[in-house]
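Of the protein chains in this complex, all but one are displayed in their positions.
Chain naming follows the written order as A and B, and within any one chain the residues start at number 1.
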Amino acid sequence: MRTEIPVAMAFIAGMLMVVSLFVPHPFIAEPAAVMRGWAIIITAFAYVLGVANIARISLHTVRNRTTDWQYKAALVVALVAMAGVGIAGGINSGGLFDWAYLNMYVPMQATMFSLLAFFIASAAYRAFRARSVEATLLLVVAAVVMLGRVPVGEKLWPGLPAFTEWIMEVPNMAAKRGIMIGAALGAISTGLKMILGIERSYLGSD
Amino acid sequence: MEERGTERRSLLTRLSLIDRRILFLIIFACAAIPLLIGASLKMSVTAPVKGLYDAIDALEAGSCVWLAADYDPGSKPELSPMNYALVEHLFRKNIKVISASLWAPGPPLAQTVFDEMAPVHGKHYGVDYVNLGFKEGREAVMVSVAEDLRRTFPEDYAGTPLDSIPMLKGISSLKDIDMIICVSAGYPGIKEWIQQIATRYDTVIGGGVTAVSGPEMYPYIQSGQLVGLLSGMKGAAEYEQLVGRPGLGTAGMVAQSSVHVMVVIFIIFANIVYFLEKRRARR
Partner (left out) sequence: MTKYILIGVVIALMVFAVASGRLGAASFGTWIGALLTLSIFSFLYKDNPLYKLAEHIFIGISAGYFVALEYWNVFVPNLWNPLLASFRTVSPSGLMLIVPFVLGLLLFTRFLPKAAWLSRWSMAAMIGSYAGLAIIGALQGDLLAQIRANMMPLISPGSPGGLKSAAGASALFFATLEVLRNPLIVIGLLVTLVYFFFSREHKGSLGAASRVGVWFLMISFGASFGYTVMSRVSLLIGRLHFLLSDWLGIIH
């Protein structure tokens, strides 16, 4: 019961999605549409579950006063405040929720990601070494693409943007297509294994 | 002689293990100084960008486009300039825009673009554009919208039922849309739109991605599944040039150039130091 019913549910849900591609008849299309609607709702609950888990772990740290408990307390306060303001006051433009989004969420997330520029430049200096023919090839192409993709590259050699575009459209595209086909075969086989109940790791342990 | 050799060896070692905060400062200066000076550079337009421009330009006035704002503030510097330039083009051609997002932070970012662009072009909400907001469900949402729009999005971002929105009369699914434009930062995004919608529903798809995702989109361009693509801030700058609306993309190009040149110098310099160290170690 604990395994058979979920495996059967995964089979029915998965087969409905696959068969609906080939059979547009309402007999299949309508249940498939219903299943998609249910997947949307269940996924939303899954996100809330994730947030609840963050809150649970943080509250545990605060209760036990373990390392960095003050920061976890700030996390919980921010979480509850943002969720409360959004649910109670609405999410539309001009409200407090929108203000917090524009003046706190946007700057912080944008800055978190912008740190990567510094780290990638530092990594390029400290770690990027031409230790082999393959590494040298990678390094040379990276330099050509970096220069060819900015206006200053055109000033160095007017043909550089066109050469860079050729690199992207020919050898890069061929290799990426190979990776894509391999990944597609892997995705199809993994998806089939999940639907047919051969792969059950998503059920977790007993 | 031996002392000088030891000094040079330690200099090489010090250069190869330089404090990364000095590297950070150099990068900061390379990015900030061009912005302070306000320099700009003209650039040539690449084929994928021109492809998207031509595809949108070929649409007639009154056509309807699905603009997927599938990104978050982390990608805003690359993708918001694209969004602005695309909306400029769409509004100028009097094409109706339905915006929706599969990323939760997407709708306010899209709304910011509309709030700024609509008054300039005399466009009105519900008549010329609409923001349907966010929907959880990734690929399930894509296929669901392709089959039945109202089942997936019963209301718009403000909570207005879709049946009350004038421009959505006669639009029951993606089959009634002339083109999908996806501005995406990752998963779910343009790749999933292509996988789920392009072939199955024979839909024209174009869009913009962060530069990180750019190289892996080329197979889709070559196969015709993507009519055109903007990659990163450079792609945004090229499109701004095409529509004649310089924005952050164009403003950032000199800074982008100077940092790229500096990173290439870093790589070359560091490898010279590496090979010198190797030669000294062999002796």
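One rule holds for everything that comes next: contacts are C-beta pairs under 8 Å (C-beta built on N, C-alpha and C of every residue); 3 or more make two chains touch, one makes a residue touch a chain.
Nothing here was measured: the structure is a model prediction, and the numbers come from that model.
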Candidate in contact with the missing chain, chosen from A:2, A:25 or A:65: A:2
Contact footprint on chain A, counting only the chain that is left out: 2-3, 5-7, 9-18, 21, 34-49, 51-52, 54-56, 68, 71-72, 74-87, 90-91, 97, 99-121, 124, 134-135, 137-146, 149-150, 159, 162-163, 166-185, 187-188, 190-192, 194-195, 202-204, 206
Provide the residue numbers of chain B that touch the chain removed from this figure. 19, 21-22, 24-25, 27, 31-32, 35-36, 38, 74-78, 104-105, 107, 133-136, 138-140, 143, 152-155, 157, 159, 191-192, 194-196, 198-200, 210-212, 214-216, 219, 222-225, 231-234, 248, 251-252, 255-256, 259-260, 263
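Everything that follows uses one rule, which is that only the chains that are shown with their structure count from here on.
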For the chain A and chain B complex, residues of the former touching the latter: 21, 29, 33, 36-37, 39-40, 43-44, 47, 91-93, 98, 101-102, 105-107, 109-110, 112-114, 117-118, 120-122, 124-126, 128-130, 139, 142-143, 146-147, 149-155, 161, 165, 168-169, 172-173, 176-177, 179-180
Flag every residue of chain B that touches chain A in the complex, lowest number first. 16-18, 20, 23-24, 26-28, 31, 41-44, 46-47, 72-77, 105, 108, 111, 115, 135-138, 140-141, 143-144, 147-148, 151-152, 157-158, 200, 214-216, 218-219, 221-222, 234, 253-254, 256-264, 266-271, 274
